[in-house]
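What you see is the complex with one protein chain gone and the rest in place.
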Amino acid sequence: MTHLSIQNIHKSFGRAHALRGISFDVAPGEIVALLGPSGCGKSTLLSIIAGLEAPDQGQVFWEGASLAGIPPHRRGFGLMFQDFALFPHMDVYANVAFGLRMARLANDAIRPRLAEMLDLVGLAGFEGRDINTLSGGEQQRVALARALAPQPRLLMFDEPLGSLDRSLRERLIGDLHDILRRLHLTSIYVTHDQQEAFALADRVVVMNAGQVEQIGPPQEIYCAPRTPFVAQFLELANLLPADIREQDGGRVAHTAIGSFPIDAHWLGPAQLLIRPDAAQPGAQGPLVLHGTLQDLSFRGSLQRIWLNVNGTALTFDLPSTAALPPIGQEMALSLMPHQALQIFQQS
Amino acid sequence: MNNGSKPGLKPSSAKRAGLVWLLWLAPLAFLGLFFFYPLGSILQLSFARDEGNWAAAFIQTITSPYVLRLLGFTVGQAALSTLLTLAFGLPGAYLLARYQFRGKALLQALSGIPFVMPTLVVAAAFNALLGTNGWVNLGLMALFDLAQPPIQFTNTLAAILVAHVFYNTSIVLRTVGDFWSHLDPRLGQAAQVLGATPWQALRRVTLPLLSPAIAAAALLVFIFDFTSFGVILVLGGPRFATLEVEIYYQAINLFNLPTAASLSLLQLGCTLALTIIYTRLSGRLARPLGLRPRTYTQKRLLTWRSRLLAGVVVAAMLGLLTAPLGALALRSVTRLEPERNQQGTQAPGLTLDFYRQLSINRRQSLFYAPPATAIGISLGYAGATVLLALSLGLPAAWALARHPHLLLNRLLDPLLMLPLGTSAVTLGLGFIVALDEPPLDLRASWLLIPLAHTLVAFPFVIRSLVPALRAIRPRLHQAAAMLGAPPLAVLRYIDIPLVGRALLVAATYAFTISLGEFGATALIARPEFPTVPVAIYRFLGQPGGLNYGQALALSTILMLITSTGILAIERLRIADVGEF
Partner (left out) sequence: MKKLPLFVLVCILLAACTAAPTSAGPQTLTVMVHDSFAVSEDVIAAFETANNVKVQFIASGDTGSALNKAILSKNNPLADVLYGVDNTFLSRALDEDIFEPYNAPALSTIPDQFKLDPENGALPVDYSDVCLNYDIAYLEEHAIPVPQSLEDLLEPQYKSLLVVENPATSSPGLAFLLATISRFGPEGYLDYWQGLVDNDLLVVNDWETAYNSQFSRWGGSRPIVLSYNSSPPFEVIYAEEPLDTPPTAAVTADDTCFRQIEFVGILRGTPNRQLAEKWVDFMLSVAFQEDMPLQMFVFPVNPQAQLDDAFTRFLDIPARPASISPEEIAANREQWIQAWTETILR
């Protein structure tokens, strides 16, 4: 069964094509993340689902029924905005209660629901606070409580953590994850941050230039990016132009830094991905790269190195514990052949 | 499924236009019935009186050297007056917008009084201050031992300019001051952190952000000065004439309707051109701002610099705006010196005689109205005007602000200002010609008065509300819609509270415009039901110290009602309006 079904959505603003044939489904209770760089159309798609914009072509269905022509306030969806869009003339209570008021709930019914919501987001006791005096994190929680309070059929988030600092973001991702699971809410989460998408979503829709690049569970997206764009967006940065040829009964990708045996069912120009996370120092194993250690940046749980192989700089993430030569020295890296290499046909 | 991909044929946009039409229904019906129809009728009738080619006659009239000179003076004095009014009003607007201090509400209420004062009363006040025998001249003559009064005020351009500043400063204070008070002061501070001097921050950040409100105020002030009538006649004297004065002379004294109609059209055309420039400009200037409640934008006068500034601005405002009024009020409770060569029975001193006399119908006149009755009538008309102007102006302003790029709105926006730029006498005659059949035979009805007042107040309501509505971030509307609020609820719970201040400003405009309006009222009022200004003019039009004293007493009462009314409107709190 599907809750939400997006079918062949097109939208353009003047000459700019914001969306070009987007389709996917969302199951009940599922959290779907729309991941992509800014300008990829993900926020436009959100607006179309919300009913704030109308598609030029294509339709949005809820439980099989078209939503065309149904205004946002009758869709029963919730949307949490990037800048929260809290009502500046209302206190915390009035902001959170707004949706309930619109649903014509009596004050007696609103009060307990409100307390519950504020409790849920950790803002118990904040009812009377002026929203202009709240910190960013507190405002974010008010916005979440406000979006949750009317019990929307579908809850949408438009980069809700974008403006917050890192540690707060980490904590809120965790909180959000717990809350969404607990409420079993069908949700769509728009972000440009893969960490957020992977941490929260059951499935991720990667978008680029108004089109869907790949749909799948986070692990699948990360481990098997389907296009060079997805790979690049996931910071799997080592993409090399390659030429695939027959050699010794197998197929080999010839690149500027050497030839690599690969599985491919086609010949000709291609792009070869060397995953940064599938290498370890040392010269053992079937696939070994030799190069000069160009630079290194320590990232806590791992260290990122730039290795110059025949004039091409490649990035690799190595364990923090790995011993490295001084910068400027030669070193060798061994690649895990089945994980490290991925080939994309040149489009 | 294909919903049609041609731009402009999208269902959402068609539906939006439908909603906008709905919003326009009442305002357009009102304007059509009580403005465009009468105006069109009188213009048509006027040109028809002139056999021959009216277009040629029109061109000939408006290109005659006399009319060009007239137009030049009209535009020139209006531009000069507007600049002076802005220069005088903006520091005051800054003070009222950015600082909290004791007596501020009173200062605001006082600064609103000039707007309603009858021209003749204001002229008398300025003459008492600056005339040949005025206090200033007498003082200077005594001080410097001069034989001749040093200040020539009577019948000068300076008198016109001073009076225009006196009348219209409150427009700048209200329209700009209100907007400014919600502008986030951190924007200016950010500029200063980036190395701008306070002056640069003001010029490069604050003023550009304020520009929609300044443009709106300047437009209103300019059109008021452009169509100035009483001030030109009474203070400027016979040497000066605006288009409006000439229209009156041609239409009433000479009954030369074709010429009057040509001049009216010229005046309308200028207003329209100006308004089109303004709407173009304001569309570009206006941007959504995160408006802040006043508690975050206003501070106390703590530094000596701010105190000095406040002192200078308040002194200037009191000097120009309230000194003449104060002099009138004082005069209304002062016994004049006993007549020379006559046996005066009482010595000079304070008296309430003029006020007491107001309640006595000395001549048993049928048209006598005790002050309480005149006040009641004035307040009744003012209340009706507020109600009518707001309920017509709000939907129109909403439509304009929410869909600024809709063709319908772009066409209608400039038209809304036309009532302000229309010659009162032309429109007045238009009413006679057009509204002569039941059910609209309103020619002798009291209803014409609030309707006429609403026509004048309507542009003010629009210009007060539109910048405020445009400053609301569209996100908030979307947020409300996502929480289940239908469009009307968005208006009720988001827009109205957020523009609450602007609504009060609009209400104050409507209230004061109605309270002070004389021209249309005199032309239409039933003599048994005089408004306060009409009653004042009756006293002024008769010789005798008692009549003059009573006129001043009634003027003082008008000042009291006005300031009380403004204070009361300030105190009004629309439901859910907190600090906004």
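First chain written, first letter: the chains are A and B, and each begins at residue 1.
Note that contacts are C-beta pairs under 8 Å (C-beta built on N, C-alpha and C of every residue); 3 or more make two chains touch, one makes a residue touch a chain.
For clarity, every value in this text was computed on a predicted model and none was experimentally measured.
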Open item on the list: Among the chains you can see, which ones touch the chain that has been omitted?
Closed with: B
TODO: Among B:Leu394, B:Val532 or B:Met559, choose the residue that contacts the chain missing from this document, as touch is defined above.
DONE: B:Leu394
Task: Those residues of chain B which, in the complete complex, touch the missing chain - done: 22-23, 25-27, 29-30, 42, 45, 120, 123-124, 127-128, 131-133, 154-155, 233-234, 237-239, 245, 249, 251-256, 335-336, 338-346, 353, 361, 363-368, 387-388, 391-392, 394-395, 425, 428-429, 432-433, 436-447, 451, 488, 491-492, 496, 522-528, 537-538, 540-549
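The rule is simple: only the chains that are shown with their structure count from here on.
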TODO: Find the geometric centre of each of chain A and chain B from their Cα atoms only, then give the gap between the two centres in Å, rounded to an integer.
DONE: 55
Task: Complex interface listing, chain A residues touching chain B - done: 10, 14, 50-59, 66, 68-69, 71-74, 76-79, 81, 83, 85-91, 94, 98-99, 101-103, 132, 146-147, 150
TODO: Provide the residue numbers of chain B that touch chain A in the complex, in ascending order.
DONE: 1-3, 5, 7, 10-12, 290-293, 296, 473, 475-476, 478-486, 489, 493-494, 497-498, 500, 576-580
